[in-house]
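Got a structure for you, written out below as structure tokens; questions coming shortly.
The complex appears here minus one protein chain, its other protein chains still in place.
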Amino acid sequence: MQKIRTYLGIEIKYPKTAFFELSSCEGCQLQILNKEATLLNFLDLVEIVNFREVMSNRSNDYEIAFVEGSVTRADEVTQLLEIRQQAKTLVALGSCACFGGVNQLKNRFQNLEWVKKEVYGNHPIETQEVRPLSDFVTVDFSIYGCPVKKEEVEEIVTNLVLGKSIEHPRYPVCMECTANGNICLFNLGEPCLGPVTRAGCDAWCPNNRMGCWGCRGPADDANLRQLQKIMDDHNIPRQAMFDRLECFGGFTSAMKEMDR
Amino acid sequence: MKRLDFVDVLSADRSSARESDLNNFEYSYKAEITSVYRLTDTEKLYQIRIVDKVQRHHFAFRPGQFVMLELPGIGEGPFSISSSPSRHGDLELCVRAVGNLTNFLSRVARGTVVGISGPFGTSFPVEEMENSDVLLIAGGLGIVPLRAPLFCVLENRSRYNQVDIIYGARNPSEMLFTYQYQMWRQFDINLEIIVDQADATWQGPVGLITEVLKKRIKTAGNDLSSNTYAIVCGPPVMFHFVCDMLINARLPMQKIFVSLERRMHCGRGKCCRCNIGATYTCLSGPVFDYWSVLNMKEAI
Amino acid sequence: MLFKVFPENALEILYDVLAPYPLVGPQAKGKDREDKDIFVFDYINSFAELRLDFPTTIHSVKKFLLPSRENLCTFNLFDGDWEKYVDFNIYKPHVFFGLHPCDINALNKLDKVLTGPVYPDPFYSSKRKNMFIIGVNCNPQSWCFCKSMGADTVYSGFDMFLTDLGDKYFVEILSATAYDILTQLPIADPSEADHRRFIELMDERNRNFVCQVDSSDLTKILDLEFQSPVWQEWGDRCMSCGSCASVCPTCYCYGVKEYVDLDLTTATKQRQLYSCNLIDFAMVAGGHNFRPDSPSRLKYRYYHKHRGFQEAYEEALCVGCGRCGQACLADITVPDVIDSVRRQKVPK
Partner (left out) sequence: MRNAINCDIKIKHLTRVEGHGNIRILIKDGQVKKASWDVVETPRFFEAILVGKQWENAPVLCGRICGICSIGHTLASIRATEKAFGMVPSMQTERLRLLLKHMETLQSHILHLYFLIAPDFLGADSAIELIKTHTEEIQRAARLKLLANDGGDLVGGRRLHPIRTVVGGFTMLPDRRKLATLRQRLYAALPDLNKTADLFGSFTIPDFFRETEFVSLQANGSYPFIGGQLMSSDGVVKEEEDYLAMTNEYMVDHSTSKWSKLSRKSMAVGALARVNNNFTALHPSAREIAGQLGLQPISYNPFMNNFAQLVECVHVVQDSILLIDELLGSDWQESRQQVIPIAGHGTGAVEVPRGILYHWYQFDGDGRITKADCVIPTSQNNGNIHHDIKAMVQELADQGKTDHEIRLLAEMLVRAYDPCISCSVH
């Protein structure tokens, strides 16, 4: 039995928490293990009952389910539906789960047979169009990013446990980038999706002088028409912009309205 | 070499503990929730008492002012003081659970210690209103900030002429402070309530608040120009219609008072979030006369 | 005001005297597409890093007074009770070596709001009072319109102000501390020739201001043109990204967020500088947004700076440094916007 804990007089439960992965690189789960300084506190915040990457025991009794990865095969749909049935709260962990992630790039080929053949030759292999979780089940919270940022995961989980509301920044990455005192990458001649991508990563890539690739998907009301103009004005090839926009799947629907 | 020894300006510890300077920026009073009443499904009335006796006694506010209420780690937000100014630091706040802070607040039990800072903002000129008719017009949660001036009126009833409360609620189950209606009426206050949607129990009028107001204005001979003050509180859409009617009834703009809502993070005229132009709702408001409102773009 | 001169090479002595303190100044931090240096204000570690010949920096010194994120207080929670701790986050006086007049003027404007008279912000004030400022004169850039904003010269808010006369520096001294420090340099009274040279230089500098904004009657015009279609056009371009406010030396609005630590026993209240261009700036509980679209938000920024602030303090909340226009990827600049409101035409 765990000790009882309270916050401002309210009893705070240890929610039973499980981690699952569909098609992914498992990097987002690894990020959870990757912040050693706070890992122990994190493990104490919730009761982890299922985390295949680190533990052998498995339990099907959980309230919060973190699901990483996108859906690319029929058995994953079944698994996802089962998780949804059990979990009170289903969290999409990372861009694969939220938007399809890099995996969904294969959707851009009309011909799935060609895709299979290119990689596996004539060997039979099962796969389907890559889809985010929300195409099959209701997702309660999304944690964006490829990979997710551990600080953000910690904040969201703490809020979830406390019952605080969870809100993502609505504004784009530029805000965080300029607040960090960075030199804008367009000034340096590099393309960047910061003006249209949802903030929250603290401008991870621009801080390292790499233009944003939009892994967190679009900000509220992202102005893609203006982005196109900015890219043109800075002589960035259209292709480079579209490569980035389509990379993680977050902009798929927004891109439909842009001319290639 | 000690040339640039500009001293430690305000030492943080000292400034937050200094009693003589209670308005200091990050200072907050510790206050205990002494009781919680559930008024409706979403609103609760909190009785909050500043813990320190001396501070409690010195806490003075004017009707219409608000406090910032803080739950450590959860959030801070502005709430109108809904109790009588004569009760000093024994406050009543009525809070609707709408978001992060307010939802959490709705879960805490009595005995919890919260942080209170303030009072902030402008107030209704209740002294100026003496010897006049008073129209208190409230929509929904707007009744909350009206309670403080109402208490002033009740406590000095003889100094005011006719007092009307016109209160519009969405439906009977959302009516606030029902337990006090009887008492208000005993003090010779005209209470008219209208709901948007009736339910089985409702016997009173159904419709928009303007209909009740129209009647009231009619009985005054369509002329409010002499000796009337109005206080209007409610959702932004209500302001336009109600205030227009009052102006058409020739009530001078300086005698119409409204309380505006804006996002506030500091309550101290710094964070800029409540700005309308450069007018800080927290410093120059939340109570404005209607003339000032008309002079601010996008105020309502 | 006292005036002195000291030889060019004595600048390093001045640096050495002040070097024991945290010293912030302009330095080159990269090259742009045209291979020109890009300047920023940052901590200086050697005299060679200090580059007083800078045009303007991308960001202002704001971050040292109003960091983009600053903890306002922390809480320790225990058994139903809690304790609050406040720290103003300043432990040593800072030297700011090389602020242009517009940047000092910007601080003076911030002072009006943040140091008084009601509820002075102690986080800002404590840092502001612990600043030792050395101003330097600038070379006007093509986008500077500080002259139109009356911010091209500065009379207060600094300790000493340097103008490069060629072989020597002309110093305006405004504080006793500054005088005290200068006594360690080979200073002399300026000669008649120095006076002439200074005035000539100022004349020349004045002629170099090319960018202008007609701000006459601006408060009225902004009111009149509140419904002007130009706002829609500018708004369509705006990315609502807040870069303009981030780089602006006079923008100060913020939001507050509270964090609870993983162990649920400590919490922090943090302020984050915000921007009125961000989509949720004027959103209130329940989802109502007073300025839901980018035209209304962009317009609001101009209203606050050039109308509201003017009304409250008889000056605009803008020093004409042009940083916002430089930072804006959509090419929205103050001179263009104000001009378009006057002429009802938006440049393409």
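Letters A, B and C name the chains as they come in the text, with residue numbers starting at 1 for each one.
Criterion: a residue touches a chain if its C-beta (ideal position, glycine included) is under 8 Å from a C-beta of that chain, and two chains touch if they have at least 3 such contacts.
Just so it is clear, the structure is predicted and the values come from calculations on it, not from any experiment.
Taking every chain of the complex into account, the chain not shown here touches A.
Of the listed residues A:76, A:152 or A:176, the one in contact with the hidden chain in the full complex is A:76. Residue A:56 is the one among A:56, A:85 or A:235 that touches the chain not shown. Within the full complex, the residue among A:22, A:162, A:199 or A:222 touching the omitted chain is A:22. Considering the complete assembly, chain A touches the hidden chain via residues 22-31, 33-34, 36-37, 39-40, 43, 48, 51-58, 72-73, 76, 101-103, 105-106, 109, 114-116, 118-121, 123, 125, 127, 146-147, 204-205, 207-210, 213, 239-240, 243, 247.
Simple rule for what comes next: only the chains that are shown with their structure count from here on.
Comparing chain pairs A-B and A-C by the number of C-beta pairs in contact, the larger count belongs to A-C. With centres taken as mean Cα positions, chain C sits 36 Å from chain A. Centre-to-centre spacing of chain A and chain B amounts to 42 Å, using the average Cα coordinate of each chain. Shared contact sites, meaning residues of chain C that touch two or more other chains, fall at 77, 80, 82, 259-260. Residues of chain B found to touch two or more other chains are 72-75, 99, 111-112. The touching residues of chain A, counted against chain C in their complex, run 5-9, 12, 38, 41-42, 44-45, 154-155, 158-159, 161-162, 164, 170-172, 174-175, 177-181, 183-184, 186-189, 194-196, 219-223, 225-227, 229-230, 233.
Those residues of chain C that touch chain B in the complex are listed here as 17-18, 20-21, 72-73, 75, 77, 80-82, 84-88, 90-91, 93, 95, 113-114, 118-123, 125-126, 129-130, 132, 177, 180-181, 223, 226, 252-256, 258-260, 267-269, 271, 274, 276, 281-286, 288, 290-291, 296, 300, 303-304, 307-312, 317. Considering their complex, residues 7-10, 162-165, 167 of chain A touch chain B.
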